[in-house]
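Of the protein chains in this complex, all but one are displayed in their positions.
Chain IDs A and B follow the sequence of writing; residue 1 opens each chain.
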Amino acid sequence: MEAIIYNFFNIEVLLRARYLLWLGLQVTLKLAFLSLLLAILAGLLLAVLRHLNNPVLNVLIIIYVDLFRALPTIVLFMLVYFTWPYFGISLPRYWSAVVALMINGAAYFEEIFRAGIESIDRGQTEAARALGLNFTQTMFSVILPQAVKVVLPPATSNSLELIKTTVLASVIALPELMRQAQQAHGSLASPTPLIAAALIYLVLLWPLVRLTSYLEKTYGK
Amino acid sequence: MNLHDLFYYFFNYKFFILTLPDLLKGLVVTIEIAALSLILGFLWGLVLAVIRVMIKRPENPLVVRLINIPIAIYVDVLRAIPPLVTLVVIYYALPFVNITIPRFWAAVLTFVLILSAFAEEIFRATIEAIDFGQIEAARSLGISYIQSMISVVIPQAFRIALPPLTSRLIAITKDVSMASVIGVADLLKKARAAQSLYANPTPLFSAALLFTLLFLPLVRLSMRLEKKLAE
Partner (left out) sequence: MGNDNLVEIRDLHKYFKKLEVLKGINMNVRRKDVVCLLGPSGAGKSTLLRCINRLEEPTSGKIFIDGDEITAHGIDLNLMRSEVGMVFQHFNLFPHLTALGNCTLALMKVKKLDKTQARDLGMEMLNQVGLANKAESKPRQLSGGQQQRVAIARALAMDPKLMLFDEPTSALDPELIGEVLDTMISLAEKGMTMIVVTHEMGFARKAASRLCMLDHGVILEDSTPEQIFTAPSHPRTKEFLSKIL
């Protein structure tokens, strides 16, 4: 028992590591917030475009969505960071991470929004068009407001996943929370920073886990 | 970047052939970890769900029902903490309290635990959704609670649980590449090693290609499954 406390919950180590962990947390939060926002917007855009039913556009979107849901995100991170420079696009670590998370996230959000939009009865679109509303007006005043209820549980669940995925940025050496914890672990020879990072993630994400369960129960199938 | 460069760097046939055997070895390791994790995680999650449902029955004494709490904590913690963090904690932190697990099994353990948490939630929700009148009917015929669970509830739960479960299974399988971070010689690790060695990103692209080929059919399959079972 004492061994556990000494190793995992060592106050002294924690105090010495706290600045590093704080920096890491900030990076994680910024990354999570920005990537999530971009992924949701991109996914929404793709889903709305798909609703236009243009065959060429649809094929492109389907290829995109299938590809980036199949490719493991960690591989995507590496592709963006290590191979894009060969194309002349040298993104700093932070932006590589944002791009990777956005590309991956948008694919999942597109599917979520698409399911939501398609769940709305066709009659709604017909009634709106019969009144003279154009495509954009129909989408934003009639279809999407109704789709929100359907979309909320899977969108929350997916947002949770995306935030968890920010951790992968550590493999391209972005100084987010876990990377900083690993650095502290290395220099202080104690796993306490790792445990601390795990607990911080827990505190951050557990409310979202509960929220997701609640939403799935209330609005679920 | 012209076409020649493109082929030299990304689709370099020479490097592709050179690195392929190594990459395939890595792929095998990836699949091994995935298969073990999926099967064990699935089963363990199912067991946990059944235990939890049985414990929560109101006719049980309070002490028994309190056992629900540690399980609930287990499930929530493993679903909240990012997999990579869990992996790193298991592989790097546990040795400090004299629990040293070889990397391959550390990876398997991590994904079994995580999958079991997700699977437990999914199974529990479906089991609870199934009409308990069915269990009563079975029991009135003299069948024990456990037996009625096994022959009546669980088969039905399977069908309902399968779509959300499949997407989670695929997600976990993709996460398995994280094992490369703790040094497991899986596909991704081999690809990165080869890229460093030859200063050429072709192996990484080959790996990406292999991953895509592996997962694309699974993604499509799960979509079809979801659609079919939604009817």
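Here is the rule we use: a contact is a pair of C-beta atoms (placed from the backbone, for glycine too) under 8 Å apart; a residue touches a chain by one contact, two chains touch by 3 or more.
These numbers come from a predicted model, not from an experiment.
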Chains in view that the hidden chain touches are A
Considering the complete complex, identify which of A:Ile63, A:Leu131 or A:Val203 is in touch with the unshown chain. A:Leu131
For the chain that got dropped from the picture, name the residues of chain A it touches. 121, 123-124, 126-134, 137, 141-142, 145-146
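The working rule: only the chains that are shown with their structure count from here on.
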Gap in Å, rounded to a whole number, between the CA centres of chain B and chain A: 19
Residues of chain A touching chain B in their complex? 3-4, 7-8, 66-67, 69-75, 78-79, 82-83, 86-88, 161, 164-168, 170-171, 178, 182, 185, 190-191, 194-195, 197-198, 201-202, 205-206, 208-210, 213, 216-217, 221
Would you pull the chain B residues touching chain A in the complex into a rising list? 1, 5, 9-10, 76-77, 79-86, 88-89, 92-93, 96-98, 121, 125, 171, 174-175, 177-178, 180-181, 188, 192, 195, 201, 204-205, 207-208, 211-212, 214-216, 218-220, 230
